[in-house]
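Could you have a look at this structure, given as structure tokens, before my questions?
Note that one protein chain of the assembly has been removed; the remaining protein chains are unaltered in position.
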Amino acid sequence: MKPVYIGEDAELQRGHLAAACRDLYRRGWMPGTSGNISVRSGETVVITASGRSKGAMSRKDTVMVEPFEGLPLLGETEWPSAETSIHLALYQQLPNCGAVIHAHAPHSTAVAALTGTNGSIGQVVFENMELAKGLGSVDPHLVAVPVFANWSDVSRIASDVTAYLDGSAADAPPVLLIDRHGVTAWGHNIDEARNRLECVEEMSRLTLLTGAFGAGVAKETAR
Amino acid sequence: MKPVYIGEDAELQRGHLAAACRDLYRRGWMPGTSGNISVRSGETVVITASGRSKGAMSRKDTVMVEPFEGLPLLGETEWPSAETSIHLALYQQLPNCGAVIHAHAPHSTAVAALTGTNGSIGQVVFENMELAKGLGSVDPHLVAVPVFANWSDVSRIASDVTAYLDGSAADAPPVLLIDRHGVTAWGHNIDEARNRLECVEEMSRLTLLTGAFGAGVAKETAR
Amino acid sequence: MKPVYIGEDAELQRGHLAAACRDLYRRGWMPGTSGNISVRSGETVVITASGRSKGAMSRKDTVMVEPFEGLPLLGETEWPSAETSIHLALYQQLPNCGAVIHAHAPHSTAVAALTGTNGSIGQVVFENMELAKGLGSVDPHLVAVPVFANWSDVSRIASDVTAYLDGSAADAPPVLLIDRHGVTAWGHNIDEARNRLECVEEMSRLTLLTGAFGAGVAKETAR
Partner (left out) sequence: MKPVYIGEDAELQRGHLAAACRDLYRRGWMPGTSGNISVRSGETVVITASGRSKGAMSRKDTVMVEPFEGLPLLGETEWPSAETSIHLALYQQLPNCGAVIHAHAPHSTAVAALTGTNGSIGQVVFENMELAKGLGSVDPHLVAVPVFANWSDVSRIASDVTAYLDGSAADAPPVLLIDRHGVTAWGHNIDEARNRLECVEEMSRLTLLTGAFGAGVAKETAR
């Protein structure tokens, strides 16, 4: 894993991370204690602590972990998010990934649930949507976003993500869905990850709004 | 009824309660003068006063009542919520319950209305939803949330709740629905109750969003 | 017309009115320059000026008019809302009406459009909804909200409202709908009118959310 030196000190990172959580909570994208955000900071990763309402996040609700098993560094007093292994899988596979956001954005989650995984990895294909440009250098005419099964054992989701990226990291869009669970987006920093999250959520909303007419804009495969 | 000594003074509790009301109102979950919140405070219960818009709640819009019939304590000048008896039924049956929130969250209310009660107690079953983990120690693969009939006589709803919990309190999820009326959630404190409310509302939204495709994620029984 | 002496000075009223506009605009219920609010102030009526975005309302964007034809009083520099005649019709017929809000709340407007008027006055019947209690003393088990045709000549809508209230003012719920146009609610003051507006909007939302399943909770008649 090649670390990305982002050049901000960890306390600033914790502050940005907490602010992004509060923002996404206010939108209703992190209900209950769901949702988690991480930032790669030098050789380490800062991630949301486990079991917090994201509406009241402060820097103290984050924890710095080592990037292999996600164990808290010496001096850290919080326990990291139960989904830390998925974040680490992304950092491991994607050297340029500097931040990861996982949220329960409603329309993305609904599109993932409708698509399903059919025992393997499902795929939501967004066709000819302008906002696909917001996902980076991929071809905006046809974006295939993977849908992963929501195994109870989170490390198994992480393994699926690792296997998927092993084969397709270069072409993969910087977002993935988890069935009946939510959406994960990443980028060089939190702002870029959040921009991409917004794009996939809005494309999903458009899919559902138009599908309500019986004439879907996106094709859901694997079902 | 075993009281829970929460360790905060009553004025603080009133302040928290009012702030939670204003927050839920802003989301549109307490329209008109609907919605009510209570907190167990030592041997007593603090609850929203009757007939207030929750968007302008202050500590003065709460009332401290005794926990058996919900009568205001000496010195209280407000009248408690018309639905106080449901709150008291929960505190009576659930020794660890420290706070109760009743709200008209739209998707929960719609799912309750669609399920109905068929003359008895209906049931909304959420299957394999990640957010079910937010409801505590219940099995997240299958959560059955009860739907109660909305009797004009509120004390009859309270009796139904008491009877239901008599048989199932240990396994019951910390939320219940009332037909064409709303959702009630509880926990050790207001924050936990609100987290759970958010989870059931979001699972209900997911149910409706996916059901609009004709392929519902949740099964509604009792209809 | 028996005036209601509300006991606040007109400047305060203007301030409340402007604040209520800004609040409803933020919810998306007064898009463009739509929506209008009035308050009866002694022998006069204060109403929103014509053609203002409600997101930037101040006291200066209101105008005091006489209650018979809605002409601005001496010294007023703004022109009153084009829908002033509907407000005046309500004050004329309802001696206890102290404030009127007209908004384009989306679900109410959709329910009105779906119901239509069939050349006469349509009716949306809300059955067994808890929030019907928020409409005052009417029977909450069955609330019939009228739907008026949206004549280009606003004074014709006002006449229809007058004729409707002539026959039913005592039993009429404090809300009415206008086809493809919006919802009007009233009460002793702005807060009560807004509470009622919220209730009819939420009952309409519930109707639409449940109707999407093909099993409507409300019956739409007159179509």
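Letters A, B and C mark the chains as written, and numbering starts fresh at 1 in each.
We adopt the following convention: contacts are C-beta pairs under 8 Å (C-beta built on N, C-alpha and C of every residue); 3 or more make two chains touch, one makes a residue touch a chain.
All figures in this text were calculated on a predicted structure; none of them were measured in a lab.
Considering the whole complex, the hidden chain is in touch with A, C. Interface note: of C:L17, C:I37, C:M57 or C:L208, the residue touching the hidden chain in the full complex is C:L208.
Of the listed positions C:P80, C:G122 or C:G182, the one in contact with the omitted chain in the full complex is C:G182.
Residue positions on chain A in contact with the hidden chain: 27, 128-131, 134, 140, 191, 194-196, 198-199, 201-202, 205-206, 209-210, 212-213, 215, 217, in rising order.
By the touch rule set out above, chain C reaches the unshown chain at residues 28, 31-34, 53, 56, 104, 106-107, 109-110, 113-114, 150, 152, 178-182, 208, 211-212.
Quick note on the criterion: only the chains that are shown with their structure count from here on.
For the remaining chains, with chain A not counted, a single touching-connected piece is obtained.
Residues touching across the chain A and chain B pair largely diverge in numbering: under half of the numbers involved belong to both copies. Centroids built from CA atoms put chain B at 31 Å from chain A. Chain A and chain C, compared by their mean Cα positions, are separated by 44 Å. Shown for chain C are the residues in touch with two or more other chains, namely 212.
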